[in-house]
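The next block holds one structure in the form of structure tokens; read it before the comments.
Yeah, one chain of the complex is gone here, protein chain that is, but the others are all in their spots.
So, subunit A:
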């Protein structure tokens, strides 16, 4: 009973977000383990936005003590706690946000922890790192890349923010596309649909039934007539489609005086002619997934996504006759409940049959790979089949690839800046330059008020060196360098708040496997309230 009560409370507490990612998304979130490296303002803002919606657990790794400066811009650090462990104080205050979330901390510098016990990081769903020197970033990202754990690097630097997402491969089943075509198969009806439509006869129907016949059936019927008249071909071009619409129009019932009645279902049919005649096809993104070697050459260590993709591919190439498994849903339409539900059932049953074929194939594949039967459930198969046209696979570039001059994309980035005269991406180069500065001087430029001026030429030198490494790609105006020194690596709370929102949202996408996360770097300019996404 108490379990039921708890789930009711959760349903109510999380009601507004369940409408975005559903119960299964919530479930994924509740079993996720998030690691935050460094409890800066940006770090705690990100965690706050993961704890509120109910992430499973979090762990803060931070070797620093709370300072007065921290307390000034971090909501989750307390004045009374200056001098105490930042990891611990932040953990305690963050835990107050949601009693369903557990939190731990590790009071140790991330660099030492990484040296002493790198396996510590291996159990997390995602690692979020803020305020990390380049040197440590390389070690951490190398380790996580090897272990195939997603990493998000977030940075608030004065009025500039950046987020870098790294994941070897991120697969998305529910990408929630903005505009999805219905999957109705009117161009290639399955036997159940044909049978159902054949069981209805518009010509003998009374007014009530006639004007409540679902438009799907109407198009099916008139398509048959059209095809008989046109040697079996469906309407192809604009002209033919218009003629086809006219043909349907002629089917509207007439009263005793021969005046056409108002039949909304016929209007709907006419309005839906164009979308219904779009041939059933496999989107190129999905085709690419089928052609991927991970799909073709399954291994015992293959992820469920690829086993499912392979089973669907096999379906397409055999019983599916070139089409994906049927989605099995129909849109709302004018119809009486009885026939609407019947039609719904026709689609659902076909979808169920096809999903079952896929499920059986999945079981065969699991068996041949020597994996346990319950690695993939029937519900997983159904979800996968329903979303088969929306599957997405993202392959990210590693930090190593980003930094290695041989594989870096800075040149490309700069080319784009020059072409579009939008300069937000320049800040990326500046952020890299201050990292170089840090590597040289062990502090960021402008952190001491009296050294801002003196740091400007030093930063210019760092910038020049950096650009030289990548082949002198671009000439950056001094204004940017001045601005960067003026920031003095300060973390402004509003920028942290903004980044906390964006970064947490991306983390939720990674954790739930829903919606398509960005690829791979996001730059925010708080002065102009602009932002850009670039692949580096």
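Keep in mind that, in the parts below, a contact is a pair of C-beta atoms (placed from the backbone, for glycine too) under 8 Å apart; a residue touches a chain by one contact, two chains touch by 3 or more; residues count from 1.
One rule holds for everything that comes next: contacts and distances are computed from a predicted model.
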Checklist outcome for this item: Its UniProt record identifies the chain omitted here, from "Cell cycle control protein", "SUMO-activating enzyme subunit", "Oil body-associated protein 1A" or "Transcription initiation factor IIA subunit 2", as "SUMO-activating enzyme subunit"
Item to check | Contacting the left-out chain in the complete assembly, out of A:82, A:394 or A:516 | outcome: A:516
Checklist outcome for this item: Note that subunit A touches the chain not displayed via residues 8-9, 11-17, 19-20, 22-23, 41, 45, 48-49, 52-54, 68-69, 71-76, 78-79, 93, 96-99, 158-159, 174, 176-180, 208, 211-212, 261-262, 332, 334-338, 340-341, 348, 352, 379, 421-423, 449, 479-480, 483, 486-488, 490-502, 504-505, 508, 515-516, 518, 522, 524, 526-534
